[in-house]
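Heads up, one of the protein chains got dropped from this complex, but the rest are sitting where they should.
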């Protein structure tokens, strides 16, 4: 049956697969490692296969990512910058359930309210002073906050809205571990007011109980052209 | 090394893959979503790849399935009909660990004893009156039953044998959530007496402690040709 | 050694446990079922132990919850109401990884933008017409929307912000399955502008790039006293 | 607040917990081991707490179970006997996701059609010749069978109905690994025809499309008094 | 868009995938089974795809592995031999979270200190007398040991260093279940002193607090050429 499959089938089948990732999960792996193959460079198709690289050609570089000593650029309207080293940048993380980030803050810089839909975050402050907080779910929407100084560690549980604010007069830097190879980030303001296309203003007007002008204004601020 | 791989290799390798699904699991996903690609239409090969569709071409329709307002056809010998919306019908369910079903019952219709090997079922009765039950495992084979009316909710734990019986004089309808993108169904009578090929009658005679004639009769009832 | 433990030890140890839930998870259970014991009624201590009830005293009622035929009260400023049947209401759901909800909408009622940090949601429309949508994470904050009529099914992937809006002139009703015994709900407006205590207005002013007056106004709207 | 809790609270709270198992799961543990404490001997209450024993008093015996060299008693109507070493017999298995069994067969002995709701089974034949099989779920209810001799290994996937039949003239013995600390067993005939209380005969008559007399007869065979 | 993809793209993309395994995990499967396709024979490329074989061509042999009645060859310097039946030998194990092994021991044969990074091991002694043990992690590095005779069962928790030593004058045999389709084995002496290339002797000298000569000697013993 298979023998008679016509030749032109192959490209068809392959392109039907198109691109993007095989479904995979963060729990325990089935082999020592499975270095992701990101075939994005092959002839212009942006793919994100998370197949395993042949172990015979895996090298130490597959588990390596350089450059976190370099401060992220905080010259933006929020005054903060996140450099996330997830599986897209460090293919050796595939199937291993963890990633790492450097977060830079200009004075008064803010990492605005956001969630990680697939990961808990644990941070340690390397420099400066951060006012951090998270809000619990609807049971009580309780806010937990803390001012963190150099060497302080704090945890933001998976899926909860949280923020980090540099309340010091100097730059601040934190390192964070996240409990997924691809924890994801949803910045609330961007997702709600800057989605593409925009959410129907009637929905937002009712949801936030504000005048349509305010919603209008917010949607202008966060439309993708105006974000920075 | 790879460079010298001969051209005809490609079809060979691809066909070796043949069809069907990459192993995947119900726990937490690794990206916002991974819409399954069911390449079953590509040139006659029935495949069930659960690769992710390129997010760039994913649309709202990938998360959508219409038609559950239409009653299932209960004109069969059991007087019941299950319309299961699992990942095969709603590709956006891939990696998300849930599915949904509509179950219709004619008067005295029965959804006969069955198990879901990969999912717990929670139902809500939309119309009518159902007598439902499940049996625990061998520790005590305890039967739990309940008569459910409109608006009542009931849970059937994963892997346990359960049934739903319309004890009212009118049609009944229930909606069910199931805790897997593909919970599976094993109808006991069909699997035991109607497998293909049939189970050796000696096994069934001994297992059910009945005369060979009874086993014979049952195997005739449930052979795939006679099911309806 | 244990024998000599003084009598007064017992209350001490027990109170040290205080209340609330043993950590547990949604994956596969270790027994047929584990009906949660909610000892909240014992002498005034509100506890949420998720111990298993003795199987010998478990009855069918532990897997049963009545009343979803009754419309939720939508006489509130959003015009919607969610009746969630999770493990707190249906103790038999414990360890089984699923829950169910009825969602009611008055005409133009809105289930405002929210996330479920621990569950995917699959809905079926039982009555009316809903405009629904969800937004992906920061990669592109893409909005997916669809108008759903009676019998239509739609999926909202775990952790993503989504909403449902009754765009019809009549009441609407939907049933939803959720992939956790306790999926959680975070209503964005409430968590961001109505947390208790409120988030520092400097954080919100910077995050939403708005005037302090707007933040002030929003925080007044959503402070817990003013929510309805 | 806690200080004022009256003394009689303690027994109340504890008894509210009553007995039985904390919900726990088979995936990766959180410590080297967690030897289950089965407090079943404490003053007549049969409990099944799966708390961890204090590591300081754990000994090698907690990981040990003797006696599998002794053949199980096959002098029963099926001519087979399963000795399952699960967490109830070997407390050191707690949280470790595996168990082991010895299965004995008299000549023509049968381990009748059954499922393990929480585990895959892999067997190796130590003595004799077994005819084994399993049936897939409703997609096609396909039967896979094989005759196994000494040293042969076979796999029965989780949740599927399977059986083992000694087709040799001598005793047979097999050892099995199961992928859960408590895989559970549901013997189909017992659960369907021998539940306690019995399933409504109308349900079984319709499900198996047989005369009420046959159902009657079967329910008599498998009522718990008549099983052996 | 896809239509214009040039023909030569296919081989490129495929070879970029190269070989080896899709990341997959031990938890609950998404279908009745997913028989692994090991495309290792296709034209000289050693691959380890764990795609699912088309269910239509799956046979009972995919769940079958013969030969464990044959003693492993113990004529080596350790006097032991492990025959592991994992997913590479029994493709039907794919996604099912379990494997099985036969372990043979000559008199005074040793299965030397090793770990299974992805599995707990439960053994039953079929013949002979074994002295077995495992060591806990750094909290206290406690050694648990037991002498096992025929029919005795013992558990080695996931990830802990353990060994089995034949202290009898006759051959010994054990069967083991392991809680992963591919549990992995790390023999301590081989990994530490026989890695390829060798670990820098300065590291080992300091780690084991020994003279460089001892490290030298050990590295010679365990270099891959000298292992037997």
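Each chain gets a letter, A, B, C, D and E, in the order it is written, and its residues are counted from 1.
Heads up, the rule we're going with is that a residue touches a chain if its C-beta (ideal position, glycine included) is under 8 Å from a C-beta of that chain, and two chains touch if they have at least 3 such contacts.
The shown structure was predicted, so the numbers you read here are calculated from the model rather than taken from an experiment.
Novice: So which bits of chain D touch the chain we can't see?
Specialist: Answer for chain D: residues 10-11, 14-15, 18, 22, 24-25, 27-32, 34, 36-37, 39, 42-43, 45, 47, 49-57, 94-95 touch the chain left out.
Novice: Touching the hidden chain in the full complex, which residues of chain C are there? Just list them.
Specialist: These residues of chain C touch the chain that is not shown: 2, 5-7, 9-10, 12-14, 16-27, 46-48, 50, 87, 117-118, 180-182, 184.
Novice: Which parts of chain E are in contact with the chain that was left out?
Specialist: 77-78, 108, 110, 112-115, 117-118, 131, 133, 135, 137-138, 140-143, 145, 158-161, 163, 165, 184-200, 202-204, 206-210, 214, 217-218, 221-222, 224
In the analysis below, only the chains that are shown with their structure count from here on.
Novice: Give the chain pair, either B-D or C-D, that is connected by more C-beta contacts.
Specialist: Looking at contacts between chains, B-D has the larger number.
Novice: What whole-number Å value describes the gap between the mean CA coordinates of chain B and chain D?
Specialist: That gives a centre separation of 24 Å.
Novice: I'd like to verify one number: the distance from the centre of chain B to the centre of chain E, where each centre is the average of its C-alpha atoms, in whole angstrom.
Specialist: 35
Novice: Got the chain A residues that touch at least 2 other chains?
Specialist: In chain A, residues 10, 14, 18, 22, 24-25, 27-28, 50, 117-118, 184 touch at least two other chains, as defined above.
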